[in-house]
Each structure stands twice: as C-alpha cells, then as structure tokens.
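One structure below.
Removed from the display is one protein chain of the complex; every other protein chain stays in position.
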Amino acid sequence: MRYNEPSPLEVRVISQRFDLPNSASIDTYLANEGYVAIKKALDMTPEAIIEELKRSSLRGRGGAGFPTGMKWSFVPRNTGKPTYVICNSDESEPGTCKDRLLMENDPHQLIEGMMIAAWTIKSNKGYIFIRGEYRYLIEIVDRAIAEAYERGYLGKNLFGSGWDFDLYTHTGAGAYECGEESALLESLEGRRGVPRLKPPFPAVVGAFQSPTILNNCETFASVPVIIRNGGIWFAELGTPRNGGTRLVCVSGHVNKPGVYELPMGFPVMRLINEVCGGMRNGKKLKAVIPGGSSAPVLRAEECENLPYDYDSLAKLKTMAGSGGLVVLDEDTDIVAVALRTIKFYAHESCGWCIPCREGTTWLKKILTRFHEGGGQKSDIDLIGDLADNMLGRTFCALGDAAAMPTTGFITKFRDEFEAYLKKSQTTAPVPELVNI
Amino acid sequence: MADPVKFMVDGQHLQAPAGTLLINAAKEAGIAIPAFCYYDGISLQAACRMCLVEVEKTPKLQVACTLPVAEGMVVHTDSPQVRKARKGTLEFLLTNHPLDCPVCDKGGECELQDMVFRYGAGESRYRETKLHVDEKQWSPIVFYDAPRCILCYRCVRICGEGLGVAALGIGNRGAAAEIVPNKGDHLECDECGACIDICPVGALTSGTYRYKTRPWEMEHVGTICTHCSDGCKTTLGVRNGDIMRANNRDRSGVNDEFLCVKGRYAFDFNENPDRLTAPLVRTNGELKPVSWAIALATVAKKFSEVKAKGGTFGVIGSNHTSNEENYLLQKFARQVLGTSNIDHHRTGDVATLLDALSGRTNALAATADLYTTKAALVVDSDLAQEHPFLAYQLRANWRHHKARVYAVTPGPVREDNYGTGVRAEPGREFEALDGLRSKLAAEPELLILFGAAVKGEAIRQLVAFGDSLGIPVKYVCLVDYSNSRGASDMGVLPDLLPGYHHVSEAGLEPGMNCDQILSAPNLDVLWVVGANPLARQPLAAANAFVVVNEMFLSTETARRADVVFPAMSAYEKNGTVTNVCGDVQKLTKGAKTMGTKSDLDIIALLAKEMRADLGATTPEQVFEEIRTAVPGYQKLPFGVIETGGAAATSPLNGRVQFDPRPELIRPAGNTLFTSGTLGRFSPMLNSVIESPGALYHDPHHRPFIEKGSGQIVTVQDK
Partner (left out) sequence: MTFSPELEARFAKLLKSYPPGRTRSAVVPMLLYAQDEVGCVSQELIEEVARRCGVTTLQVDEVIGYYSMLHRKPLGKYHVQVCTNIACQALGGEELYEHASRTLGLGNKEATPDGLISLEEVECMGACSWAPAIQINYDFHHLVTPERFDRLIEALRDGSYGKKAS
C-alpha cells in the first residue's frame, strides 16, 4: 500500500511499481522490467558496474549521503575471505518512513539491487536487516525471497553463471543505534548494537570479519534502474553531484503529508505547497526539520528557494539525511520539539561513550525542567555549551545527531526559549546547583 | 626494521615505530594524555573520550588511544580546545556520579578524583537530580555500585580477555547501562578480583577491604604470595601490622598485575584468631603455653639427649618456608643433628628432570619465557586451577603474540578455548603426544609444562620426545606450593645436598625419606617445620618426641606435637623463595603477629641453645651463603632480587645421582579455592568456594573422556 495519494509532480523511478496490483509479487516485477538489470550486470565487470554507479551520482539514502559507487569500490578483492552484502532496513530516523514502502510494495527491486552488489564483489550471502517493529515487512520480504528462489533468481548457479547467492532477512529488536552500520553488524552477529571502532570500515572488515557492502534499503533499490537505464540517465534526473530521485517523507502540518518520489534538487517550498497541498488550516510555516530528526532545523525564511539535495542543505549547515521532512507551523512549541528530540536520543544512546550517554541525559533533564517552567536564562547557553561538548567528541555519529539539532533549536529559535523564561518567572522555582 | 615515524607533540619533535599509538608515544616522551578506558594490554575501546587531542589538519579532535602516529603529524595535547573537551567530559561523568568520596574505598587513589583535580571544572552547572541505583553484592568478594561506575569496561575486558572467564557483561543501555554479572544477580567466576583492582573508581569494591581503612593509612609492602608455586608478587597494604589488602597495582614482579583469589584475598589466614602466639609444651598430656626460653630449652635438651645416645631423628621441611630456612634446616639436620633423615612433601620430580636434561643448555624455562615462547604444551595439568598465573601468562602470550598452546589433559581445561586441546586418559599421554608430533615439530620452539603425573621414567620419555621434535624445547616441572622448588633446590631431601649434589660428596649416607620417617617404629624425634605430614599418614613411632613449627594448632601434625613453636607466616618475614620456574624472588616482612618467630630464628636459636655453630643465621647472611655455596644460585644477581625482581636460577647441568622414588611425588591437587592445609585457615577462601570448584571442571559440559574408555580425542583444534 502507498498510504497516501501520489502527486502528479512526482518522478516515479524506484516507486514506479508501487501502485500496480500485487506490486510485491515476482510476476508483477518480472512484467515490469524486473530482473533485467541483474542479467545485464552479469555481463559487466565489477569495474564497469561501479563506474556506472559513480556516473549515476547515487549517494547513500540512509543519512550520510556517501557516494555509493565509491563505497563499493573500497571492498577489497580476492582476500580469500567470503564477502557479504547487507541491506540496512533498520529505518528508525524520526521523520522517515520510506524503506517501509519500498519493502512493502516492491521487495524484488531491493532483492535485485542486492544481487547486483553481490555479483560485483562475488558475494554468496546477503542479509536484509529489518527493524523489529516492521514484522509484517519481514513476512513480505521473506515471501519475495522465497519466490525468487522458486524462479531461480536466488540460490545456486544463477543464470548458469556458476555464481551462488543466498539472501536472508534478519530482524532487529528495537534500537535506533543499529542504523549505524557497524552497530548493525554487531547486532547481526548477535551482540549489543554498539558501534565498532573505525577504521577498519565495513567495506574491508564488515560482517563476520569479512569485506562487506552495506547500504541503505533505498540505495539498493535505486541500483537496478541505474544498471538498466545507465548512470548518466539517473544522474540527469537530479542536480550535479546529487543524482537521481529520492523518496521524500513529508510529515507534520501540511495538508497532504506522504512519501513522494522527487528528483534531487526539488525545491522545498514547492514540495510543501504543491506536492503536499500547502500548510494545513492555512497556518504559516514556522520551521522545517529537513532530513530526519538529526538534521538541524531550518526557519521558514531559510526554506525559500531551497533545492532539496545534499549539497544545498549542507550549505545551510543542515542535511538531507534520511529524506524525512517534518514541517512545523506557526503554532508549534519549539521547546517541546527540542525536548522530544533529545528525549529520543537519550533513549537511544547506546551508552558506550561518556559524552553521548551523559550529555543526552543531562540535556533531556534540563529541557524537561525548562519545558515545565523551571528554566532560567543561563540554561539556554548551558544547553548550547553541552551540545558543543558532545559535538564531534562521541564514539559514533549518534552524539552529533543529538547535539546538532539541539544547537539548531536554540540558535534558530532562541527567541522562543527566551519567551519561555518570561512564562516561567511565575511558575516553578529554579532548583539549586548540585555539587558535582 | 622500518624507519621510525617522525611527528611532533606539544612542540617536541618525537619519533616512534610505525603503528605506535599516540597515547603511548606521548607517554614515552613524558607527555601524559589522560584516559580511563585505555589500558595497556587489553583491547581498545575509545569509549571514555578523555584522550581527545588536537591534530593539525584534522577538523575534529582525535582519539589518542586508537590513533597510530603518522609521519609529520602535529599534535597538541594542551590546547584550549583540548582542555575544554576534557573539562566537558569530566563534567558529564560527574553529573551522575554520587560524589560519596568521603566514604568511598577508592578515595585518595581514585583516577576520577585525580582527573577532576587536574583537568576538571571548579564549579558546578548541574541542577538536576542524579540517577540512583542501589549497590549490589555479587559474591563474598565483589560488590558493585552502579552510580559510581564510569563504564570504562576495563573490568569486562580483563575478565573476558585477560582471564578468559568472561563473567562480566554490560546490561541495559544509555544512561542506565551498567556492568552485570554472569548469573543474573551474582557472579560465578574465579573470584580473582582483577575487576576490582582494575576499576579506576570505586564502582567495584572487595568484601575483604571495603570500609576498612583509608589508602594513605597503609604501608605498602611488596612480597611474594605464599600459596601456589607461581610466585606472584603481591603488594600488601599493612596497617598496624595487619594486612588490609593485597594487590599488584604497580604491575611489578613476574606477574604484572595478575593475582588469583588466593593472592589477592587469602591473606586472611594471617589474622586468623586461632594463630598461635606462644610456644606450647605438652605437660601431663596437654599442650600448655610456655615462654620461648622454656620451649627452646626443652627441645634443645631433647635433641641433645637423643643425639648423644645415637637415637633416630626425622626432619620434615616445608613447601612454604623460605630458601634460607630450608637451607638452614638441612644444615642443622646434617651438621647439628648429624642425620640425613630429612625430606619434604615432594610435589614434582625436579631432580629427575635435571638429570634427564643433563648436557642440554637453555632447557629450563623461566617465568618470563611463558609470555614469549612461540608455542607451549601443557601435559597433565589444569593450569588455570593449579597454576593460575602460568595459565594467565600463556593466555596473554596467545592474546598478544598469537602463541600456539596445546593441552594434553585427562579433562577439559581453559586452554581448549583458544588452543589445541587433546583429551587423553591418564597413562596414555604419550600416545596423545605422538598424535601431536608433526604439529609440534613444525613449531619454531616449544615450552613444555608437565604436571606431577609425569615423573620418574615418564620425564625421561618426555625429554626424549622433546629431543625427537628437532626444535629448541624448554621445560617446566609443575611443582605445587610457594617454595616446593626451593625445598628441593636447598637439599631438603635425604640423598641430595643443596644444588642436587649427592650426600656422598659430603661423606654422608642417604637418609630416610618422608614416608620412611613416618613409618619408622624406632623414631626418637620428629621435627616438622611448617608442614602437615600427619594429615596423610599416621606416625608409626608412638613414643617419638614431636616438635612442630606451626601457625595453627589444629593441624593433624601440631595436635600430635610435644612442643609447638608458633611460627611466622611468609608475610611476616624476610628471605627468598624460588617459584615453579626456578625464579628467585624476595619475601619482605609486612605483617606482624606478636609472639611468633620465623623458622629461621627458631632454627638458629635451637642451634645456639645446643651450643652448635651454624654460621650465618640472618636471612641476608644465609642468602649470601646460598649464593656462595649452592650450585644454580651462584650467579643470582643480588641487585635484581633485592629490588623486588625475579632472577632465574641455573641449576647444575650434569647427571644427578639420587634415588628417584617417583611414588613420593604427590601433587597437591589444589584448585583456585584450596591451598592445602593453609587454605583451611582462610575464612574468605572458604566462603567463595564455587564453580569451578574442581580440577578439570567443564562449565560448558563438553564430552568428557571417561577413565578407562581408552579414548584420545582432540576437542578443539585451532
């Protein structure tokens, strides 16, 4: 299911089969250019496949936006070890709900994308790591995998090439941190989802101590069409260095929230006003969180003439991240949003390193007090300084993901925090300093 | 070797071998980079983020504990940015730390205190409530206070990587993350306490030490553990003559920081209220306290009478007394009493090994060799139970240098978990060894450690096997108890003088051995110095006059005594001991028990009382005599030993003429939680007896080879 009406402004490339009847079935897939790309890839050298990906300017759709072709090229050849292909479907970034649709509506596209990756590095085993909450998707993907085995698209000696590829689903059990690729590998290996020391990176030492291609679900799903239609074709859908289309998840105060496939570089204001039918109840736009909750917030005025792609958002010191836009109207209590955001990171901090473990917890406590009316002026700078003490100092990116939006809220909406103080003068008393 | 890497730290031009971690390279140059989770010898974590430093041309602060130095790297460890990071991290740590320093055992030697003092903020910005979790007791020894824990994971790593026990893990996540024990609410482990000692803060504390003293009230005395034969250095924390704790935090000695449960906690026999503090003389059938003067006179008189009438003496020495005491005891027996009837409980056939190795050089392994050898073979010993430090040392060698370890044993052993384990029915070890022959022969060198089942002819067979491999082979004869090796080396034997010279070289006849002494019907005097032979065998001579040097009256032997001299423990005297590998180390007097005397003093006083001249009688003088007179001890470097180091002996390289009597070799069979008779007097040791409480115990329930099944099975082959 799509859950929301498509928009005529969409460019349907990886979501092209979403609205077909029985879209998840192998027959639908085969009738619509399915498993064409893998056959083409089998005649290509690994270098040619990677070159095609580089030409496509496809960048990781999980959050970091790392060029996919380059990532695949880091996998060492002929190490004598097995290699693995892992799909990160641990979609947990607040504001993001796209991988769900890709697996629900077109699982074979994902399977084919992973097969191409596997063929590129001559891997014989792949795993799709799906967050535990997405149980129904595990059933759907398992069914698709079973279909692929039945039709000879997975298993031994594929297409007479002598190459074997087995694919499995693997469930998470509730941990945002497992979206971090090395934490995901730890989880896959039956341990706590705590990230690994890097280097070595997963391309070199990944799953089961072996070279591994690990990509986001949407990234893999974008691969078949690139191989089919060519990298240049895909790249030209988007803006320079930001190739192709991506699934954009819009939530919050718009009339038609939903997941839409749009070319990279699509303007944010057109997304809100044209694709999503404008702000609900005629309210004014206050802010947009542009790439999942880890992305620092943008004020409405910053969204004017803003193309939605990796580089344009980076210029504003925020990010396109996982493609989740949370649109907030004029009535939104930014302090409440900042609190809810830090609560999330405090809940999800794995606890491994000190600045993230203690920093998220402390920020949560201050913002809770602040939100309840116990704030005082020095708290605003303190919040900023604590976020600063986390930023760039934690073991993995989760600390940054918690610090960056926090800094964003208090710098972009300092006025709202100060307004809160006026309210609080009359309410709760400020607690004393605790000796530490 | 490759050229060293050149780099700069705080303006100093430095160089270090490629691959050196920045934190260590800086330390070499005297630049301290603070860290909690980084710990030499265990895996890297990069979790505490205290060691962040500024590296020019990198945007973010870098983790010095995982960053190898690179050519041209320019590092600042004291820039404003670095100072702010350290301050910020410490501030984060303190937000949930209870600050109960005034009552915390760690107060005064806490790494968190020191760091905050040096790098922390002067004032608080924290207005929130602190998380609180109640303290938990995981065993009689281990207590865990989660709020104090900074989650550096040192404990988890030393237990898992260092010991191979892996009894500690991490529970929950985020701010609620904490260390958890392996059995839900309690620990089932070696109880070695390594986790407690390695804890930088007061999160893990020991049941024996907690709330007893402040660190600065103690004197710290480095000496040698008195339990097994591994000879671990232990630093006693002594207050007013009482031992408060034992550890080896300065990582001195052969054992680095390793200590087992006995080394760390089983010092409490020393303060046992049942310690004898006055000599006892049997009058009217009852042992009554008397003065030292009376006791010494009584014994001297009896000894003189029996000697005068040409009666029969039997002297049984100890596995725990010092080399000086052993030396003086045999000298006293042979010179003053004129008897060769002297022996001790033999726990390994060292003399046969020396004889079998005759003509070979470099064939005896020193303790340090266990950490450097490319390959090791354990035959017939549950090393982790019987020689916990040697097991740790081999494991460390595997961890750090990828050493190959083979174990041929009748039951499961820890070495199976990382090496090649072969189960062989007792008596069929050599068949199992033959199965390993090609693998062992392919090793560049081999160190063989063998247990007491390999004795007499079997030792010669083992040496022949070693010779047949065509590679350099070194041996360790696994004796038990803290100075078994010293007793043997010092000639506490009926047919061997100090240094394994036959008594005939001194014009003497061989005397009775231990069993013969005990079963001799005509024995007039039995003198037992620090041993309990009557626990195993009754004394045949009903009328023998029995003198015992002991710490406790309740041993089988002391109860039979006519005179009991209250002896000092090893922790109360100076001297030297020789460990299982033949390394000599110094005992340093730490504790005091009123009324006791060292065995050395007792021997010397008896000699004086008997108007016999024993020559040197202070520990220092006797050691000097040993260094002059005893082969194997002649080249011992005095400075090394005097300053707390270990020096390897070099016993004679030649045939040993003696009566082997392998039936007299009796292994102690101690587990981690037993220590022969001495173990009975440690309440702590008896309180923690738990799994693994037996030799060859297998927590994983792997297939066990039944005795008589005739099977030889390779269980792990790595």
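Per-chain residue numbering starts at 1, and chain names A and B are given in the order in which the chains are listed.
The definition used in the following text is that a residue touches a chain if its C-beta (ideal position, glycine included) is under 8 Å from a C-beta of that chain, and two chains touch if they have at least 3 such contacts.
Keep in mind that this is a model prediction, so the values were computed, not measured.
Interface note: of A:76, A:174 or A:431, the residue touching the hidden chain in the full complex is A:174. Within the set A:3, A:74 or A:159, the residue that contacts the chain not displayed is A:3.
For the chain missing from the display, the contacting residue among A:66, A:136 or A:159 is A:136, taking the whole complex into account.
Only one of the listed residues, A:17, A:192, A:246 or A:393, touches the absent chain: A:192. In the complete assembly, the contact with the undisplayed chain comes from A:258, out of A:60, A:195 or A:258. By the touch criterion stated above, the residues of chain A touching the omitted chain are 3-4, 82, 91-97, 99-100, 125, 127, 131-136, 166, 168, 170-176, 187-194, 208, 249-253, 257-259, 289, 293, 324, 326-328, 332, 336-337, 340-341, 344, 347-348, 350. Residues of chain B in touch with the missing chain: 166-173, 177, 180-184.
Definition applied: only the chains that are shown with their structure count from here on.
Centroid to centroid, with C-alpha atoms defining each point, chain A and chain B lie 55 Å apart. On the side of chain A, the complex with chain B involves touching residues 175, 192, 197, 346-355, 357-362, 365-366, 369, 378, 382, 386, 388-389, 392-395, 430-436.
Residues 44-50, 52, 59-61, 66, 84-85, 88-89, 91-97, 99, 123-131, 150-151, 170, 172-177 of chain B are the ones touching chain A in the complex.
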